[in-house]
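This view holds just a subset of the chains, kept in their places.
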Amino acid sequence: MTIDTAGPVLYRPARDELAYTFGGRMPVGHLRSGEVLEVFTEDCFGGRVCGPGDLPSQVCQMPYLNPVSGPFFIEDAEPGDTLAVHILSITPAREWGVSSTFPHFGALTSTSHTATLQPALEERVWLYGIDRDAGTVRFQATGSGHQVDLPLEPMIGTIGVAPAGFEARSTIVPDSHGGNLDTPLVRAGSTVYLGVNVHGAMLALGDGHARQGDGEACGVGIEIATVTTLTVEVIKKTPTVWPRLETDTGIASIGCARPLEDAYRIAHTDLVGWIAELTGMDTLDAYQLVSQAGRAPIGNVCDPNYTVAAMVDTALLPGPSPAYGGVHTRLRQRAAGPR
Amino acid sequence: MTIDTAGPVLYRPARDELAYTFGGRMPVGHLRSGEVLEVFTEDCFGGRVCGPGDLPSQVCQMPYLNPVSGPFFIEDAEPGDTLAVHILSITPAREWGVSSTFPHFGALTSTSHTATLQPALEERVWLYGIDRDAGTVRFQATGSGHQVDLPLEPMIGTIGVAPAGFEARSTIVPDSHGGNLDTPLVRAGSTVYLGVNVHGAMLALGDGHARQGDGEACGVGIEIATVTTLTVEVIKKTPTVWPRLETDTGIASIGCARPLEDAYRIAHTDLVGWIAELTGMDTLDAYQLVSQAGRAPIGNVCDPNYTVAAMVDTALLPGPSPAYGGVHTRLRQRAAGPR
């Protein structure tokens, strides 16, 4: 593995470089295992929604929503490998974030797919001030004077690689290639594992959130542009079917599907198999342990596929073989050390 | 409201007093607002599964599963009122708990409803030792030597009242009357709010768990008999449509439905309306706040209806009118004081 000594690769996309699919795009840059990338990501509205007067359905145009920065060609990544992406930091790039309702999008409205004859809810924009020193974002009600500070917990909503089978998928969609997972687990300190489907993997990311609630009920988090730093490593000849994730204390599998119980089933079936593989426990023992000690945070209940993570604390596992050869710890330590 | 001075009402059901429905039963006792009940609850297997040789499908017989203790006739509870049930303590009644797989039941198997042509998974029993002093339950793998202690976090899986519309529902089912909610939120210190559907409400409970993971994946928690103490209060002329819950720091609505996203939708729609009512915020502001700050713990993904809670910290709300007239705080304080 190459140890990076030259400082991070910097990338700030020009507006016309923003991507709206995973797959079907030429790379904007190259990364080697061990290199650090510092990348600017635009918000899901392409920065066009700056206040209450900027209704998303008026200032944005399909399909130019949820832009990602990339794709990056990862040296030596081949189909059948796994790409580990360790996130070092996610910094809001502006002093505000924005949320909104959006016509026929979100969990508490009929939608293009849960189609009804009812008119859409009112479209409305909320602007949030971000106080990075205090670590807060300020909610300000639009119909009354109430305001309250919420913890600033930056996350990347959309991260993925090119899909398999010659597909190109909208950046709105989460699926086995990653994409619009919209789970707060993708935060600084996490390592995301994505199965490589094409030569060079073609990593891209965007859609930062200052924070979001479980399920991103209204369909829109507190959307922010970010400067995100990450580093990658290719794990050779190790396939990964569904996105996985590791933190300092736990491992998680992420399922993307409708109905929501299928996202749960995918994530948990994958996690049970992963635990059995790492620890040598039999499958039913792993199933049992996850049944009593697993957590299942809901990512989104608004995107074309919903997401649920299945997570377990590594401390509960029998001296497991480190996941993916210990890459999380290695990248974590390198990130902490001198660059 | 009557202040109880006489010590708790004690109830330990004889075996033939156990109930298998909500509704359709005569009361086993009476409770007045403010009285404390100390009740023994059997485990979901009726205490018949005591070790690996006791396969549930062999030692138990449908419909004699998931017994509850009760129902209790609550004085002065009428349709249109709400019953607040504050849980003071849940103590494991034995030194062990038990879990199992069960043929064609659980989230990671086809079932009677998600029906397929595949044979069932192996039926297997896990016995857990409970160390009340240490506050742990011990998982012991059956196929290897691995064992690990998990936090003891006792909860009541099944609590409810008689349903509306002359129905009687199996204790396996969670629905708007409560029932088999299987959410860890029903623990000591919580107040559960249930809409009263019939004269006397007819409260019953059972199905204790030493703990469970999110979704109760295998369909069975760490099942325990308990001694549970609770107190009740009737909130007059205040209907409650779906079960709600309050802790010292948050309020929650609980949705019960299939598919899982409908449980999410029910819970969140209810919570948004509840917040708007308590705080005077408009509905879209409440929707927005929940979207960014709400939590949505999954209860079960195995019962006839799945459960999801929608929860928000009361500290984030604008000096809310206390829910249900502050009954949670009142019951909490009374519980802490001398009885």
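Some notes on this structure:
We call the chains A and B, going by the order they appear; numbering starts again at 1 in every chain.
Everything that follows uses one rule, which is that contacts are C-beta pairs under 8 Å (C-beta built on N, C-alpha and C of every residue); 3 or more make two chains touch, one makes a residue touch a chain.
Just so we're clear, the structure is a prediction, and the values are computed from it rather than from any experiment.
Copy number for the full complex in this structure file, with 2 chains shown: 4.
In this section, only the chains that are shown with their structure count from here on.
Annotation: 33 Å between the Cα-based centres of chain A and chain B.
Of all the residues in chain B, the ones that touch chain A in their complex are 99, 101, 106-108, 121-122, 124, 126, 137, 139, 141-144, 146, 148, 150, 211-222, 258-261, 264-265, 268-269, 272, 279-282, 284-285, 287-298, 301, 306, 308, 316-318.
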